[in-house]
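Excluded from the complex is one protein chain; the other protein chains are retained at their positions.
Up next is chain A:
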């Protein structure tokens, strides 16, 4: 398998071959997860710690389930309630955990780059479960797997990413991944929710949603991240819904077989109409959740293989291998 990274910190350092390898491995786990006996031995004996410095129910549950199905010992640490409040720095927390010999650290943090920083300080594999507005690589991988299964390919598709791009790590990771796989990406949203100079990322930017959705294969909606906004990005939720909320009228501009995606949790009636979200002919939102577990199993499996190989090599180099 081509994926040789020690950590999964983002999509940016991955090659198209890395991405394809991870998606192929994920397919096997989709099948496993649909079978009666869902257990694998891939992480047996390994310890996985989920450190969430930011609230999350869905992602944390997905990582926890993925680890348990692979046979790891899984521990959840809700960091916003713990020693961070007592003034301990991220580095100290990392060193403390490192002393417990974890093998996989799954980290979510409200600040961009925090997971990279932590990865420099520990000697286990680190998975980024979302850092600030920077990256959320497993979300992009699960979106890619969902698209690949629904469309039969992951290249030469017209994909629209709509809404709050500025505050979204999901959007950044997706732009990176879908671009690497040679798709045409359109970003749709009000200019106040677009990152600066985003057009230099090889995307087309639309302020008019109908225009932007014209003929696309995939409509990817983003959650309006009210908690990251310090005021004044949009006039009101109802005007936002009117201009950028996905309803039947706007979706009619996309291809007839276009799929609708959302990373969840949804604000129904703000960025997406409830009936579209629930339309089993268009919406793949539930499938995204299913793919999430498989992709996370694949990512942890791949990282654990690389971790074991590195440890084997270092023992061999020290001559302590028996």
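Everything that follows uses one rule, which is that a contact is a pair of C-beta atoms (placed from the backbone, for glycine too) under 8 Å apart; a residue touches a chain by one contact, two chains touch by 3 or more; residues count from 1.
Quick note on the criterion: contacts and distances are computed from a predicted model.
Not every chain of the complex appears here, and the one that does not is recorded in UniProt as "Dihydroorotase", selected from "Acyl carrier protein", "Intermembrane phospholipid transport system permease protein MlaE", "NAD(P) transhydrogenase subunit beta" or "Dihydroorotase".
From the set A:16, A:71, A:179 or A:195, the residue in touch with the chain omitted from the display is A:195, counting the whole complex.
The omitted chain makes contact with just one of the residues A:135, A:164 or A:301: A:135. Seen across the whole complex, the unshown chain contacts chain A at 12, 89-91, 109, 111-114, 116-117, 131-135, 169, 172, 195-198, 200-201, 230.
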